[in-house]
Structure formats: C-alpha cells, structure tokens
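One chain of protein is taken out of this complex; the other chains stay put.
Coming up: subunit A.
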Amino acid sequence: MALAGGFVGVTAAAASSPSTEVSGETYIIGTDTTFAPFEYREDGELTGIDMDLVRDIAASQGFTVEIQSLGFDAALQALQSNQVDGVIAGMSITDERELIFDFSDPYFDSGVQMAVAEANTEITAYADLAGETVVAKRGSEGETFANSIKDEYGFTVKALADSATMYDDVKAGNSVAVFDDYPVLAYGINQNNGLKSVTEKEQGSSYGFAVNKGQNPELLAAFNAGLAELEASGAYQDILDTYLDAPAASSDTSFFGLLSDSAPALMKGLGLTLLATALSILIALVLGVLFGFFTVSESRILRGIATTYVSIFRGTPLLVQAFFFYFGLPQLTGQPIDVLAAGVLTLSLNAGAYMTEIVRGGIQSVDAGQTEAGRSLGLGYVTTMRRVVLPQAVKIMTPSFINQFVMTLKDTSLLAVIGFAELTYQGQQIYAANFRTGETLLIVAAIYFIVINLLTMLSNKLDKRFNK
C-alpha cells in the first residue's frame, strides 16, 4: 500500500539492494500515542526511540515516512486494514502476532518490571502482593507476565489502556503496583512520575517493526538493512543512550510553565477541533434540511428513507460509528480513509440525524393553518414553504441548532480514539509524556469551556439579530 505504488513490483526483481526498491517511496507508519520513551510528544513533536530509529532508517534507505500516532490497539487495527504500511510501537514479537504480521529483526530487548508508589515501603517483592490489585497495560507483555504469576502470589490484575493512566492509578492507591516494560518505567521514574521500581526486570521479549502479513516485503527488508547499518555505526546505541541513560527533566514544573509549554500543541488541537466541527456542522445542516424535508413529504418512500437514516444514527453509539468509518469501512471497500475524513463523516452523519429531527420538529410546529392560508392564496408548495413556513420554522429551530453545534463540538473529542489530533488527543499526548494528568486535563477542559461559551454567546447574538 505504498503511496507511490505503480511498477514497484516490476523493478523489484532487477534490484540488487533493497534500498533501490523503497527509495523515493512514502510509507505511512502507525504508532502508539503514549509509550515513552519509544514514542511520545515533546513540544508537540513526536519523538522517542522508535521515532528516531524509523526516521534514521528511512533516511539511510532513501524512503520517506509519514508517522500516524494512533494508539497501540488502533495502530494494529489500522495495519490489518492496510490503513498504514507498518507499525513501530514498542511491540513485542509474539507467536500470536507473527500469525498476522511479518516482523523485522528485533531492535530492542525489553522485559517487564514492577513499580510501586514512591512512598510505599510495604511492597518490595512479588510475595507482598497477596490480596492486592495490580495494574498492567491492556494486551501488553506486562499484563501477560502479571497474569502468569498472579495465582502463585494471589493478586488480581486490572488492565488499563495507557501508561499515564496506570501510574495515576497506582499513585491514587487504586492499585498497589504496576507491571510495565522496563524502559517505559525507567523513563517515567526519571520524569518524576511518583513511582519507584522495586524488582529486577524479568527476562523479556524483543521488540520488532511489523508489516501486514505478506504486504510491503521491501519495506521490511529496508528496515532490517537500515537497522544493521545503524548498529554497525554506533548510531543505534546513541539513540538508546539519549532516552534511557540521560532523560533530562528540565522543563518548567509550575502550572504556568505547563500552560506555556503545552499551548502550541493545544492550540493546534483546538484548530483541528474547530475545523472538524465547522465541516461537520455544515454537512449536517445540509443533511438535516434534506432529510427533514423528506420526513414531512407526502412520499412514503422519502419518509421511509429519512426515518431509517435517523434511527440508524441515533440508535448506535457515536464511538462505534467512528470506529466503523475509520477501521471497518476501509476493510469493506479496500479504500483507505483519511482520519479527518473519517471523523467528519462520522460527526456529520451523526449530527445530520439530530438536525433532521430538529428540522422536522420546526416545520411541524408551524400551525397547519399557515400552509393552508398560503395555498389558498394560490401560492405553490415551494413558495409557501419558503415565504411562510420556513421563516417561522427557522426561528423555532435556531436554539436547537445552536445546541447541536455545541454538542458536535464536544463530540469531536471522541475522535481522539481514532488518532485524530484534536484538542483532547493533544492533551492526552501531553500528560502521557509529563505525567501531569490532572493539570493538563484542567487546561483542556478550560479551553473547551471558554470556546464553547464564546461561540454560544455569539450564536445567541446572531439569533436575536436575525430572528426578531
């Protein structure tokens, strides 16, 4: 699924080195959102061991990578549906995964380690965990390891989706310990995440770069070749040292420091939030007016179409719709879909269903006598609608429109789960790297609050002005 496909296959046989096959190509690489030190954001830029590795390998082999930070599960789903060409996400090479993906040579030997809250002096070994709850990352090595010893030591394992949440869970005392990959844990502890490690790391699995089974073999070969080159030149070790030996926690730790550090990324996210909202609401308006007219039409077929549309989109969760349009639709059609397009498609179809009901309600709330008066004067259906019914209906509908606008703006935050880099997603990225969850979420919530209230005030002003 290389973007510049074409006759790659033809030249492949003649090529002597893998680098000629991939040179000039652009590959989309999926990754996790929150797996420091392998991938995380610093000042809005994706960085980490995986990022440095894949970028350096791409540079040495002459291809280009476009990184999509999707989250671990989402990245794997995207790889299976060929939404991305490869995934590098601190992913362990396992037998199960080798059934569906092709892996590169291992590029990192990991291992699970246990950590507890800094102040905790009671838990120093697995034996102290009896009767307690521990937390691990869903689908990770840590979870597998914890589950493998939980019966022996008598504890319960809870699974969460990302590292920052897990660490907060331990600090809050909901779990006594966390099992996570040692480099991740080591990085977090160096960032003063409030934890400490208390056991040695377990012998663990190795991380590999993956492509979909049987797809992009030239990309895999190029990765292996590039990795070997970096290892030989010492550049590989330099990358590891940068992140594991000397992680500098140099940034401003005050609230205002956080505010100014995070502002550029959050503003970028806000821009995307507003863009997705504006596009979605415009399309939803068109859909709502169209299907709204269907619902009040005399044709049973048109009414049926509109009713079906509304009940489908009101009768299913928005999150399921988002997953469907981003992951499901490409599998069904074979056509990859851009994350903004999938997001706008989801939100506009969803909001369109609510708009349809608003339009129907608005038209029906205008007294039937108004239509009769118009028609009895000899005015046609369209003229009567346009001059008599709609001006009154719009006035009734406007507050509901404004309400839907606000709802859609808030709903954009759900698109974070498909990796759309809007405001909530940017917030998640920030606390995944700095572990300051509470403060970051406060800032994010405040931005939503201010923007929504400003837009509501503006809308109400316009409503008063035009709907006297």
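Of note:
Just so it is clear, a residue touches a chain if its C-beta (ideal position, glycine included) is under 8 Å from a C-beta of that chain, and two chains touch if they have at least 3 such contacts; residues count from 1.
Criterion: contacts and distances are computed from a predicted model.
The chain absent from the displayed complex carries the UniProt protein name "ABC-type polar-amino-acid transporter", chosen from "NADH dehydrogenase", "ABC-type polar-amino-acid transporter", "Cytochrome c oxidase subunit 1" or "3-isopropylmalate dehydratase small subunit". Considering the whole complex, the residue from A:320, A:377, A:446 or A:462 that touches the absent chain is A:377.
Across A:234, A:334 or A:369, the single residue that touches the chain missing here is A:369.
Interface residues of subunit A with the unshown chain, by the touch rule above, are 367, 369-370, 372-380, 383, 387-388, 391-392, 395.
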